[in-house]
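Below you'll find the structure I mean.
Of the protein chains in this complex, one is absent; all others appear in place.
For reference, chains read A and B in written order, and residue numbers begin at 1 within each chain.
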Amino acid sequence: MKLLQEQTQKLKIGESLIIQTASRLLIPFIQLFGLYVIVHGHYSPGGGFQGGVILGASFVLLALAFDQKFSMQYMSEKTSGLLANTGALIFVGTGTLCAIFGGLFLHYSALDVLIPLGPIEWRSFGIFIVEVGVGLAVMSNMAILFWVLGSNGEMDEGL
Amino acid sequence: MEQFTASIIAKYNYWIYVTLMMIGFYAMIGKRNLVKKLIGMNIFQTAIILMFVSSGVKIGAKIPILDKHKALEHGIGVAGVVNPLPHVLMLTAIVVSVSVTGVALAILLRIYRKYGTLDEDEILEKLGK
Partner (left out) sequence: MKALALFTTLVTGAVLLYGTMDFPAFGDPQSPASTHISAYFIEEAVHETHVPNLVTAVLGDYRGYDTMFETVVIYCAGLAVISVLRRKKSDKEDSRS
């Protein structure tokens, strides 16, 4: 705790010490909860969109409590663009793989040729892969939207 | 008259959506500030999302998350589970609404960069000279 306080005092940016320390403590748990919402989407309310938005909100909180440059140390502009591309590619790539291996587009049972899990289990697992892709794309796009809009396009200190 | 009031009470939910929609619509066409127009558009979208989600409601039904083993063995009664289709449609509609808001805010910032104002009349004045 003392170390956290010293670290935040040294930075001299953003909001007051209480807000900075509290958000530093909270953000790992927010991100863990976002991952849980994505992964547990089969059995509880949740899924790619909701979990991605929670993950993106953690970066928004970091940018609001400290400053935008500080939050971009953790996910730079290039990385976020790359993650958005990866998410969209995972989704489209899964559909295309299904088409290549003899099914229809996005018909996950066709992937049974690759790893024999059974066609019905593959439909469940294919939904999971697709949700991870959606979560990545939504997370990075939320962060991009906030960063670009908040700093008027300059990607520096921001709000 | 009694029949009329009974029909209103049976369909009171539509009055809520129409009122919300009217607030948003008035903000879209009556206000002169572009940001207020955008907020009106968001209220309009919220009204439509509420209407779609409410169309899946069944009185006395449960949420569409089932017990897997029970469902596999005994099957599921249709009347006991809420209609999941409007939820899916509105999940995607919310994401579209976020994207539309983001792009609209970007265009508004660009307009502000160029004209220095977000008021419709002043922008038209600057365009006319």
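Assume a residue touches a chain if its C-beta (ideal position, glycine included) is under 8 Å from a C-beta of that chain, and two chains touch if they have at least 3 such contacts.
From a predicted model like this one, the values you see are computed outputs, not experimental measurements.
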| item | value |
| --- | --- |
| For chain A, the residues touching the chain missing from this view | 41-47, 84-85, 87-88, 91-92, 95, 105-106, 108, 120-121, 123-124, 126-127, 130-131, 133-134, 137-138, 140-141, 144-145, 148-149, 152-156 |
| Positions on chain B where the hidden chain makes contact | 7, 10-15, 18-19, 21-22, 25-26, 29-30, 54-59, 61, 64-68, 71-72, 75-76, 78-79, 81, 83-88, 91-92, 95-96, 98-100, 102-103, 106-107, 109-110, 113-114 |
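Going forward, only the chains that are shown with their structure count from here on.
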| item | value |
| --- | --- |
| Chain A and chain B: spacing of chain centres that average the CA atoms, whole Å | 25 |
| Chain A residues within the chain B interface of the complex | 43-45, 47, 49, 138, 142, 145, 148-149, 152-153 |
| Chain B residues touching chain A - in the complex, by the definition given at the top | 63, 65, 91, 94-95, 98, 102, 105-106, 109, 113 |
